[in-house]
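Pasting in a structure now, in structure tokens, and then I'll have a few things to ask.
FYI, not all chains are in this one, though none of them got moved.
Chains here go by letter, A and B, matching the order in which they are written, and residues are numbered from 1 within each.
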């Protein structure tokens, strides 16, 4: 039950249509998932979000699968069911094995525990962790 | 300003002392950070947390640096200043470059945006993402 219409291809404005063409080209698939079909109600938001995602998740310093796993970690922590599903599918498509998925979950679960324990104990970062200001 | 005392070595119970020795052995350093010194007020919680962390963050399916970056992603999403600092320091110690750190942050920031956009739009996962039940 979305708060905005999920647009079919026939409903797209020309600007949104151009973004969908780029999504299909970059991903080499005709499938465009609902996230983009919902954003397509506002073509500028669609375009800026896609351009930024394409840039961030494209070739860079980190392995593409690592980036998907980081995405899953953030999405699970934020309880974003949609993003967990879309990026788990993307990670599997990029070769994530069930054993890697399990270890990813173990790390996410461990971090959630020590995060909340640190908060509950109110501890300040040790000075040994310091990077410092130069300015 | 912690909610529990941060214990010095001299204040440790024998059970806590044994855990500290294992931390020092595994990490090859005499430095034991405050997180463990705060947990040391309850030796069983100290021991179970350390044993679990040692297991999860030890050799496995994922690269040790990748695991630290996943830890940072969860900790930043949970606003856990302590964990962000300790695991950013750990990631640097394991070779994270400034360029990798920047890309990690770009991915975390991107995920935070699409998480909240997905929530605001109330979209359900596409059936194409389905894994399915066998039971």
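FYI, a residue touches a chain if its C-beta (ideal position, glycine included) is under 8 Å from a C-beta of that chain, and two chains touch if they have at least 3 such contacts.
Being a predicted model, the structure only gives us computed values, none of them experimental.
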With 2 of the identical chains in place, the whole complex in this file holds a copy count of 6
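Rule of thumb we're sticking to: only the chains that are shown with their structure count from here on.
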Need the CA-centroid distance for the pair chain A / chain B, whole Å please. 20
Residue numbers of chain B touching chain A in their complex, please. 1-4, 6, 31, 33-35, 38-39, 49, 52-53, 56-57, 60-62, 66-67, 69-71, 73-75, 77-78, 80-83, 85-89, 97, 99-100, 102-104, 106-126, 128-129
